[in-house]
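One protein chain omitted, others in place.
Let's look at subunit A:
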Amino acid sequence: MTGSTKRHRIALNLQIPVLFLHFVSLLRFGSVIGVSSVRRQFASFCPSPDKTMPLKWVLHWQPNAGSTVNSQILNEVSQCVESINGVKEGRWKATLTYYRPVIRDQSSASEFPRDFIGMSLPEQPNKYYFIIRVQRLVLEADSSIQMIMEKLQSYKSRVALNFEGFQYQLGDFQLRVGKVVPTHSENLRGIVMEVEYLPISSMDKSRQVMEEFVDIWKDAVSKRSLPGYFMHLEPNFSEYGLGDHYTPQHTAVQYAYVMAQLIASAQAVQAGRN
């Protein structure tokens, strides 16, 4: 981003949900006050969860150098879950959309954040989550915000992706294996896996259990000699104003990071080919 001021104009002639308005105004103020205070201010607007939820790690499939992901790998992974006694329960689906601003004035094009992501999560059907990674912002809004954005014509969807697959129960663990596909396409872009541990909702207290589980999981997968492995990157949640207690915003942030990884590795493959 060039320039110290980032302004975002928005038509105010429609009723906008309060949260979205604050989000927008914070973007404007972000440059003046500084990102850290924005976070502090923002954290107070972040609604505390009315219900505790168990914590979750989102892993993604990292193909080996020179190989890509394919549906056979997905099948093997699903079989692997069943081999550690996971019981298939049902399907799940999440969506992620990259938005691009509708720019009327080309000169200010570079001022807008490049990756503005919106996400819907299956366990929160009435909510929609926004993430701007570079500014470490995450927001929970009502799901009707999508309709409002449509009416405002301020942002358009650039790329929309689905994460979908099956959900498995393994005692107190709940696992979700999903393929990453663009909507209206069957082109497999990646594989994600959610590992949820139901008894705990604290990131800290669960760390050892989750690490051991991921080790056990990685071991099981490596026995199948697939061209790749599962990776877990933990974003720095405190930079997003998120605490130790797990929330859907944590999930949204993890997915944003996963997408960044997938894009980076796809670009690396592309660069390798050229």
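Assume a contact is a pair of C-beta atoms (placed from the backbone, for glycine too) under 8 Å apart; a residue touches a chain by one contact, two chains touch by 3 or more; residues count from 1.
Simple rule for what comes next: contacts and distances are computed from a predicted model.
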Absent chain [UniProt protein name; select from "39S ribosomal protein L46, mitochondrial", "Trafficking protein particle complex subunit 6B", "Mediator of RNA polymerase II transcription subunit 27" or "Protein YIF1"]: "Mediator of RNA polymerase II transcription subunit 27"
Selected residue (touches chain absent from view) among A:Gln135, A:Ser206 or A:Gln254: A:Ser206
Chain not shown: contacting residue from A:Leu152, A:Val181, A:Leu198 or A:Val269: A:Leu198
Residues of subunit A in contact with the chain not shown: 48-50, 52-54, 84-85, 170-173, 198-202, 204-206, 208-209, 212-213, 216, 243-245
